[in-house]
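Removed from the display is one protein chain of the complex; every other protein chain stays in position.
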Amino acid sequence: MTLVFSQLFTGISIGAVLLLIALGLSLTFGQMNVINMAHGEFIMAGAYTVYVLQQVISGAGVSLLVALPVAFLVAGAMGVVLERLLIRRLYTRRLDTLLVTWGVSLLLQQLARDVFGAPNVQTQAPELLTGSVKILSTGAGDLVLANSRLFILALALLAVAALTLLLRATPLGRRVRAVVQNRDLAAASGIATGRVDRVTFFIGSGLAGVAGVALTLVGPIGPTMGTNIIIDAFLVVVVGGIGQLKGTVIVAFALGMMQSLVEYSTTISVAKVLVFLAIVAFLQWRPQGLFTLRTRSLA
Amino acid sequence: MSGESGAGLLIRDLRVVFDGFAAVDGVDIDVPPGDVRFIIGPNGAGKTTLVDAVTGLVKATGSASFGGRELLGRKVHHIARLGIGRTFQTATVFEELTVLQNLDIAAGTGRGPLTMLRRRSGVPPVVAEAMEAIGLTGERDKPAGALAHGRKQWLEIGMLLVQDARLLLLDEPVAGMSQDEREATGELLGLLSRERTVVVIEHDMDFLRRFARTVTVMHAGRKLSEGTVAEVQADPKVQEVYLGHAPTAPDRPGGREGT
Partner (left out) sequence: MTGPGTAAGRGRFRLRASQSRARTAAGFGLAAVALFAVAPLALGDFRLNLLAKYLCMAIVAVGIGLAWGRGGMLVLGQGVFFGLGGYAMAMHLKLADAGPGDLPDFMRLYGQVERLPWWWEPFTSPVFALAAVVLVPMALAFLLGSLVFRRRVRGAYFAILSQALAAAMAIYLIGEQGTTGGTNGLTDIQGFFGYDLADPANQRVVYFIVAACLLLMLAVARQLMLSRYGELLVATRDAEERVRFLGYDPARVKLVAYVVAAGMAGLAGALFVPAVGIISPALIGVVPSIEFVIGVALGGRATLVGPALGAVGLAWAKTALSEQFPAGWTYFEGLLFVLVVAFLPGGLGSVAGLVRRRRAVPAGAPEAPEAPPGVRPGGPPEVPSFLDPRAASSSPLEGTVDGAVDGALEAPAPGEPTREVAP
């Protein structure tokens, strides 16, 4: 019983990481239909932000707290630069943005290698987050949850809440949703779509930075840390439905659970293949993802 | 105009619902074979949605049959193979292919794999005829994307010709055309209707008066009136609906959302 719970919790925490990463993607992919392969490197930038801050600020807890907004700004700024320099020119060739941003991600990885060195670097986790909480105690064993995982879960949920609030309750959010639903009409009704795009890209990329901060608690920090995880996050967005926040949330956790449960009963490698097959099967049922925007367009 | 018409387009109680909103709300239409039927109505009347439903693009309930064969529930390309062709509000041709290639593709649904894997070694006679009919023989090797707007519309109609569609559904074929082009398109319609059933969605009242044989007026997803041009114009219900918008002719919609 505890085993099932602990697998479930593992799944939830995998899901939380996926969610943090996919949240930003869902925003940029959903609104602008831009597949930003460099999103993984924005995550990396967030993680290195923690590393750099820890050289300056002593105290792992303080530096982590400071890193959250700083990483958001750093990654967000990188996103805006990318949008201004390249992506803006490629709106008519959306598939090509995937390739171009992959080139960018190569450049950023190499930059990280040159600046921080190719080997992974270490950061210190605050004491508060290194321990674990005992949730349940049974004869068969204790169910123990790592604090760091709980922190990531909380962070992911907080990010979802903040983003939902932003989209639902602010004028900016209204404009963003208008552009998502019908770019031409939004433009025609006086919304500066270019500016909305920039802000969206800033927020989406900034969230990658936050995800990067969170990842420092659970994994190594290195130049290629982004590439490995980004594909799963893309799958989350695809399966969740483009531009659909609730789809992204549900699918992130579902995929995390599935990965953890299948992994438990088989092996990691088989789990990957099975999850892929499950996704293909799912798309048979819902080719546009879990939730779709109903539009009259043929595409 | 309702009556017994075995082989034409028969629509019964057609409904298309988007998220609880009935874009087409229980429409009955009969288009007898060889008719040139115009469907008009203000924006949002459900005209394009009706065509979308008949061609399999959106899901619908009720019934729509042509030549006695039920169309609803079939896939788009199966419906097309039953001899139903359509054009779009914005001319949709293969921009990077030449006029000839566009027409050749439209003519080719029946080709076997071996023919498909070989190069085209001449101009098939139907393609040559259609090219002549739409007046694009001189622009045979031009990429379709380089054609003027009106000519793209003709090319699209030409594609229906070689496709050998028995029922043509034309969505605003003269939108954005000059007076001369409208004239020519009207004549093309006459030619088309000799052996085919034609349904035209149109806003241009002049064009309608000149070339429609029968007219169906739609409003808010329902059929408002039906008959000859004169009958429809005399219908007080039609006047009521239209006078609220424009005294003579309704506005053109800005895009697909409108209809």
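Going in written order, the chains are labelled A and B, and every chain counts its residues from 1.
FYI, contacts are C-beta pairs under 8 Å (C-beta built on N, C-alpha and C of every residue); 3 or more make two chains touch, one makes a residue touch a chain.
Source: prediction; values computed, not measured.
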Only one of B:49, B:65 or B:89 touches the unshown chain, namely B:89
Of B:11, B:50, B:71 or B:159, the residue that touches the missing chain is B:159
Only one of A:3, A:99, A:133 or A:161 touches the unshown chain, namely A:99
Residue by residue, what part of subunit B touches the chain that was omitted? 55, 75-77, 80-81, 85-86, 88-90, 92-98, 100-102, 104-106, 108-109, 111, 115-123, 125, 127-129, 131-132, 137, 139-143, 145-146, 149, 159, 163, 175-176, 252, 254-256
For review purposes, identify every residue of subunit A that touches the missing chain, sorted by number. 29, 33, 35, 86, 89-90, 92-96, 98-100, 102-107, 109-110, 113-114, 184, 227, 231-232, 234-235, 238, 267-270, 272-273, 275-276, 279-280, 283-284, 287, 295-299
